[in-house]
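Shown here: the complex without one of its protein chains, the others still in place.
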């Protein structure tokens, strides 16, 4: 993290942190612009961009037609020719519509051109269920974009991370997919005063612990911290690591932790099968093989389209209780409880 | 496998096996039709559908505009209303264009409607590099579709499997993504005479062995069999398992093998990070944890857009030599060589 | 809501009624159904959000009344009107909106995904323009099977931004498919006026693909129906697709939570549409003028519809949620 000018912090919401990051970068660099559906006067349906159009005008905060592929493509071209677009894709579920422009164009242009073109574009979108929004407005599709060379993928879990990472993403010369949990927007957290950025590819230890390493992304960080509280009551000390970016993924910090704890649970809100948890768990199982006292467990969204009905939806996403139960079971069944590395 | 009427076989190419499966199902069920770009007179650029239009006419083998999203959407609607479409997406790279219709519509309609709608659709597409086709015609995107509940994903590696699995896919009441290796089309193999089908979700042991389990998909099965030959020369006995479908995935057969061998290498032509290998390796590492003598290794396409230049492209995809080297290293570094289960 | 008078109401048998009086009842049903939806939301009884169709009733009723039961429709996020007009049961619809087992989708779909296969509704869609392919494919299927069915594809002005629409209109035209693209132009894409995001001439778009295109007053159910009849007849007769542009207006917010709308549209505009161009008032006035039904008669129908709506709602409120184990069902057929 580039040092904030002052160590002072203040409490703002996650939404406000995003808004500040955009405002600061729009102010700092006239090449930056924001485009998307209802981003200007409406400030998006989530109101996250409120006020930006007043300061920066409709030339730089641009309401688009409902043309996700088109605006993403337009941003690729703008990025190649000297602009730094931030494209707003309202729901992560609509990534389905932009994959060609994002994956076949944005992600590959630099490589295919042998380095002569570059695409400094940020695609902001959202993830997450439990809003009673049903199957087409609840997905968490980070696994798709994390799979693609040429894309960076950011999944902040706190207001401070969101602000620092978004500023870095906008300054990055590559296409960056920036995924926000819709439920995070109203959550409040400490954010440094003044200018700061956070590098992509560096995980963050959100809670230190000795018995198990919970690797959790975005929405699942808070759930894991709550799980850690529950576990602490039962005498289990959980370390919670937030990779913050799934690509690049900070192998080192995760492995160091697992070497210490000997156990790991990976939690992400995407579907479990072929999800982000698979890569992280496989990586841990491979790189920390000789330190593991127990199999790496994974928790993700249930492998079903997200249902509308509340009692059904509520069982589709990992809860603090489910995470804690998985950890407890893991600790109970692996011999070296609290014994540190099993190497 | 439903018993073929006779145990007799004959040698045909992979392409011919696909062609036969389509012809038989077109003949058997008038609800089946094929649609795609240049599928009729041209029989696709790969010539795989040659002759079908002559027998079935342009009403059932339909040349479409270059509208991947549109034809996929059209097939979803046709499938919901009593037809059994087979849509041809020439290159797997163009899945980028159909993800909304495939994932938000086809995969979810049955669930969202509480079972009242169903979408018996087969989407045939291709995978694979090393054809000097560069970054937008060389991808292997099975990880994306395997991640989606509601989709089945088939990746045959032999003519016999291709035929039996495609027939099953067409008869399945769900959307099935059927992925063919473009380099397989001219390859010849034994195919049963007469009618047969192969169930989805059942893996196939392509070579039996004791020291290591190589789990390989599609294009990588042949490479792994060649690797097994190389290894045999060095005294290492490799079992090669082809899951045949990544979704559903046959956990049982894979785990049974790893329990026997104590080691595993997973190989798939998609990019390594967040690829199909991650799920399979994580699953093995979790479910066979107490039987593993060594970490599960993964080989996938290098995490770069596929380059055009031959010497560069050649190092992007796992080769028999690379697979053999990975296995050899694994065996050399894990204590219980040829000792079977380490439990 | 004059609930206390309910017991006094004599149920009406809609069969045998004048067809326009039936249309009147259908529009009133949608209106009353949704007024209750709004209340359910505000009182925290309905999970999630809903996009109200109030103000646009003449479009769904005008189009769907011109279809046979086995004709098909595809619907949108703003789909309650389409679903009711195509014959859905009020109680099962409310049940779906409340996530109950008795709902059309066993609670799995909710407001944005109601499908009623038996009545030919292939489903609401929460992807703007997302059903254009499905509708076109259903028409392809109808033609191929020789079923004689016609398909109506509902979508909003916002869907004009989705490339998929042009891809499938091209195919519908090429293959003369029996599909009618019904564009409900309610002037807004969410919170943005359609003219800010829609270039050129809307009708010229389908016409460029060789598709017959007409514009009607979407507040006048008789006009919508008349146009529909002609286009359905063409489609059924093998003359191919059409595009029906219906100019209409939503009275409420983009969704039930969109209360402060001043930043994107004026109260005057809202009042003008509500006051001058209300589809129920327009048809009610005509029914009176024609001597088909006077005020008292219309009131009797209003009351009768209210009774049906309340009954349906009561059924749904009482109905149980699905068992949790249902979550794993219907992933695969």
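Residue numbering begins at 1 within each chain, and the chains themselves are lettered A, B and C in the order written.
To be clear about the criterion, a contact is a pair of C-beta atoms (placed from the backbone, for glycine too) under 8 Å apart; a residue touches a chain by one contact, two chains touch by 3 or more.
The shown structure was predicted, so the numbers you read here are calculated from the model rather than taken from an experiment.
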Item to check | Identified contact with the non-displayed chain, of C:174, C:187, C:317 or C:333 | outcome: C:174
Checklist entry - So which of C:40, C:211, C:231 or C:316 would be touching the chain we can't see? => result C:211
Checklist entry - Looking at the whole complex, which of C:164, C:244 or C:282 touches the chain that is not displayed? => result C:164
Checklist entry - Looking at C:18, C:70, C:201 or C:295, which residue reaches the missing chain? => result C:201
Next on the checklist: Which parts of subunit A face the unshown chain closely enough to count as touching?
Outcome noted: 33, 59, 64-65, 67, 69-83, 85, 100-101, 104-105, 109-120, 149-150, 152, 173-174
Checklist outcome for this item: Where subunit C meets the left-out chain, the residues are 160-167, 169-171, 173-174, 196-201, 204-205, 207-211
Next on the checklist: Under the stated touch rule, tell me which residues of subunit B contact the chain that is not displayed.
Outcome noted: 37-38, 40-42, 45, 63-67, 69-70, 93-94, 96-97, 131-137, 302-305, 307-312, 315-316
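By our rule, only the chains that are shown with their structure count from here on.
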Checklist entry - Which chain has its C-alpha centroid at the greatest distance from the C-alpha centroid of subunit C? => result B
Item to check | For subunit A paired with subunit C, centre-to-centre distance based on mean C-alpha positions, whole Å | outcome: 38
Next on the checklist: Centroid of subunit A to centroid of subunit B, CA atoms only: how many Å?
Outcome noted: 30
Checklist entry - Could you state the distance in Å from the CA-based centre of subunit B to that of subunit C? => result 42
Item to check | Residues within subunit B bordering two or more other chains | outcome: 100, 104, 111-112, 149-150
Item to check | Sites on subunit C at which at least two other chains make contact | outcome: 105-109, 113, 125, 127, 130, 163, 331
